[in-house]
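Structure first, commentary second.
A single protein chain has been removed from this complex, and every other one stays in its place.
This part shows chain A:
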Amino acid sequence: MSIVSSEAPRLELRGLRKYFPASGVLAVADVSLEVAVGEVVALIGENGTGKTTLMNLLFGVHHADAGEILIDGRPVVIRDQQDAIANGLGMVHQHFELVPSFTVAQNVLLGREPRKRGLFDNAEAERRVARLAEETGLAIDPSRRVADLPIGTQQRVEILKALAADARLLILDEPTAVLTPSEADELVAMVRALAATGRSVVFISHKLPEVQAVADRIVVMRKGRVVGDLRRGNASDAELALLMVGREVLLVADRNEGAAGRPLLEVSGAVAPPTDEGGSGLRDVGFTLRSHEVLGIAGVSGNGQDELIEAIAGLRPLDAGQVSLEGVGLTGSSPARVRSAGIAHIAADRMHVGLNLDASLEENAASTAYRSRRFSRWGVVRKGLRRRFAERLIADYEVRGASPTRTVGSLSGGNLQKIVIGRELSGSPKVVLANQPTRGLDVGSIEFVHRALSAARRDGCGVLLVSAELDEILALSDRIAVMYNGELIGPYDRFEVDRERLGQIMARGKEL
């Protein structure tokens, strides 16, 4: 595809509006938007501002109440996804739509397979995909089975699939939410390369740094409207955050100073095998976490952070080493015992580990403390107490759209995390294990989580914070350690290290 210098924008939206009568939500109030040929437009906004609904309008999942969609200057009617694809739109969802047992080539050409003598021509399919991959700079081995590929590569398959369908406008919905930092960097480079071939890209995100890196233009949505449309470089992160939230946001959480207190959690000589997902295990990890302290664990995901947190939480046995809380040994204890000793655990995977999405909010809120006197007597659940606790949690943590008896599966990520944090901080824990507590959250929810963790620290907790976001670590931590290939480097005092120095340690496991 060559760079077409047409007057008309690739995509133009005029006054789109969508109201959901059932829920009474005006998801898209009045959106007009243009995307030029070869342009990368980032669409940002908090959760629930209508970004996804807008894209669903483009893909015929919903139908607009008012407004027009123009592609290359022509008004189009999009009834379903096939119409959208026929009009040159391609979408890469957060949840990949791939056939796991098929190869890359078989997935990319699903529905348009080449044939030879009536049979599927696998060799030809692989040749075509290899050619497409080369043209677009998305390096991939077409003969690999998709199930064997890492997430970042699977995403590449999705992008190739859209390109094979001749997509001239590619929509990426939260594409980096599932990626490791290095994969995300690669994605940004790929998107820029695609734009250079004349394809337009809409990049939905709420991570400001990557948006600044990838986009030519940044469109900010709030409450179903476009509230900002800025060229790259014309807005700082703080200004964008202000536009998104509509008020000043604390991008740097307040770290009230004060000396760390007595030692709480002590880990020494911890050795563990890697996780199934291919982590790096633990190699002789040891540290002490004190009260009134946030110990930040930085590092690229998969360097042993999950193993460390799970080992402390009692979810994973250690091959060697000791864990103790205030001098009481907890090595090899069950999760229930670890919790009753006073260790709370904000799990990285709130969808599967942190919460039961099929259970009601009150059941989730009480799920870690059923055995305590707070929620049961003589082994019988005290439903009134549980209900009152859930109601207070909803009020205190501003869990929007929730009721105690409804299942939590329909809530957004930020609200789910509020339930987890509300539950974990409620039993006055001594130590909080926070594993990626803000992953996938919007700016407002991130701020909320940061404030909650700071408050726990103020109240005397020791917080062990694992995060792949270096800025988060730097903003919240009193001391910072880095995990690299299963080893813990540091901890350093917060003022001994800066971004650059930590980045070096994260990348190489040592300083230059």
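Points to keep in mind about this one:
The rule we apply is simple: contacts are C-beta pairs under 8 Å (C-beta built on N, C-alpha and C of every residue); 3 or more make two chains touch, one makes a residue touch a chain; residues count from 1.
Here is the rule we use: contacts and distances are computed from a predicted model.
The complex includes a chain that is not drawn, and of the options "ABC transporter permease", "ATP synthase subunit a", "Aspartyl/glutamyl-tRNA(Asn/Gln) amidotransferase subunit C" or "Acyl-CoA carboxylase subunit beta" the UniProt name matching it is "ABC transporter permease".
Of the options A:209, A:286, A:329 or A:401, the residue whose C-beta touches the omitted chain is A:401. From the options A:79, A:95 or A:377, the residue with contact to the unseen chain in the full assembly is A:95.
The chain not shown here is touched by just one of A:66, A:351 or A:455, and that residue is A:351. The chain not displayed touches chain A at residues 20, 23, 25, 27, 47-53, 56, 61-62, 81-82, 85, 93-102, 106-107, 110-111, 113, 115, 118-120, 146-147, 149, 151, 154, 161, 173-174, 177-178, 277, 349-352, 357-359, 400-401, 407, 409-413, 416, 439-440.
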